[in-house]
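Heads up, the thing below is written out as structure tokens.
Missing here: one protein chain of the complex. Every other protein chain is in place.
The block that comes next holds subunit A.
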Amino acid sequence: MSGAGAISVEALHMTMRFGDFTALDDVSIDIPAGSFHALLGENGAGKSTLVKCIMGFYRATSGELMVNSSQVKMTDPRVAQQLGLGMVYQHFTLVPSLTAAENLVISRADAPAVINWRAEHRRLTEFMAQMPFKVPLDQPVSRLAAGEKQKLEILKQLYLGNRFLILDEPTSVLTPAEADEVLGHVRGLTEAGQITVLMISHKFREVTAFADAVTILRRGRRVGGGKVGEISVEEMSETMMGKAPETSERRRAATRQHPVLALKALRAKDRSGLKSIEIENITLKSGEILGVAGISGNGQMELMEILTGQRHVSAGEITVKGDAFRATRAEARRHKIRYLPEEPLHNACAPRMSVAENLAFRIFDADKGGRPSFWQDRRAMAKNASDLIETFKVKTSSPAARIASLSGGNVQRAVLGRELTGDVDVLIVSNPCFGLDFAAVNSVRDRIMAARNKGTAVLLISEDLDEIMELADRIIVMSEGRVSFETPIAAANIVEIGQHMAGHG
């Protein structure tokens, strides 16, 4: 562990190549001690790559790194840790089956060979008492909610005594209130001179509220930056996208609405297996967007899993246009039901297969007339891939690249592209804009609205209330596994919805 006090970091002329592809091109960034620095850029701009090079997780092709004004060789993450640099990755790096306490203790470089749990617990409790937020120590991490995991990740860095924290999209899985709480505390620590922070974010609101300075990347190059306050949000977004942002006017067209999907008296177990999901009645109509609001962990994920056939239903029925629906591939195809689940890389992709193959999941086993086909039509698959990559602006080094090598936002676009091609009668989406830059957010929302206007029935499960207010025709709130409230958009009131989300309506 390093001595007390924040430390400064400066990266000079960083370049990183993956094969022929240059993800980072001569980028320099200077972060003085005790400052809160934001790193902006669209999906695939190279933000994660830059910070991984700083941390020694990738070996930069060329470039230099200065920590507290002296040059260092960052050869592996251990070196970074010895210098007091710590990172919270975009994907959680906690070990799921270990408890929070075990995760903290084992991450320490000087973890004792034999761990005296009683003494460690006492010390951890003392440490927690000084921290601005708390996390239960004895639960396996897999049982923690996303917000708790994120807090634990940050706590872990502070516990390790790190004085320079890199946060890669720390708030993408948090509700706005949770995000403000966490970032407020982090900001407090920088102001006290205890830590320096480099945060990657897509949310201008957070950047302007908490950061001192920004650096903007575009296609692997540094294209701008400066002090927050001297550079306006419009300038930032323009620099990021390379053009003025288009403000899209989404129009809600009049549609013919008739019931398509109905859930009746559904019963299922929740993820922990301890509580139950009880949905009495949800009816989704064509040409409408039904927003499902709720704080994460109140049964929305289970609802999605029930609809995709990933979760066993113990009672009740789902009908689509009057037919019983068991979420088989054949039924989904017949009724033209499409899905965009949360974490699409894990729930809707084969991570090790290529982008082109993943994009062909809806078509590879049918010929042009929609009949089952035995041979794969490689040419059709390649054309499908290049069309979708083009229209949905998926950034990939090639259609043959593994989909897991795409940046988070680009996986999202690829899957949405796949699910929205052809005729779609029902579209079920869950948090479609997690981790997307604002241009992508706009285009995703445009497409959802366009689908609605064409008569698709859309079930939009989202933890982002603003998103629901913006898109939905009708809103239901889930709380404790039940639908606790329903309102048409015209009568919707944020305060009232918020109360129902919090469970006291």
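Everything that follows uses one rule, which is that a contact is a pair of C-beta atoms (placed from the backbone, for glycine too) under 8 Å apart; a residue touches a chain by one contact, two chains touch by 3 or more; residues count from 1.
Keep in mind that, in the parts below, contacts and distances are computed from a predicted model.
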Problem set entry | Candidate names "ABC transporter permease", "LacI family transcriptional regulator", "Allophanate hydrolase subunit 2" or "Phenylalanine--tRNA ligase alpha subunit"; UniProt protein name, chain not shown | "ABC transporter permease"
Exercise. Of A:113, A:129, A:254 or A:491, which sits in contact with the chain we cannot see?
Worked result: A:113
Exercise. Which one, A:27, A:65 or A:94, makes contact with the chain that was left out?
Worked result: A:94
Seminar exercise, completed: Hidden partner sits against subunit A at residues 57, 76-78, 81, 87, 89, 91, 93-98, 102, 105-107, 109, 111-117, 269, 273, 312
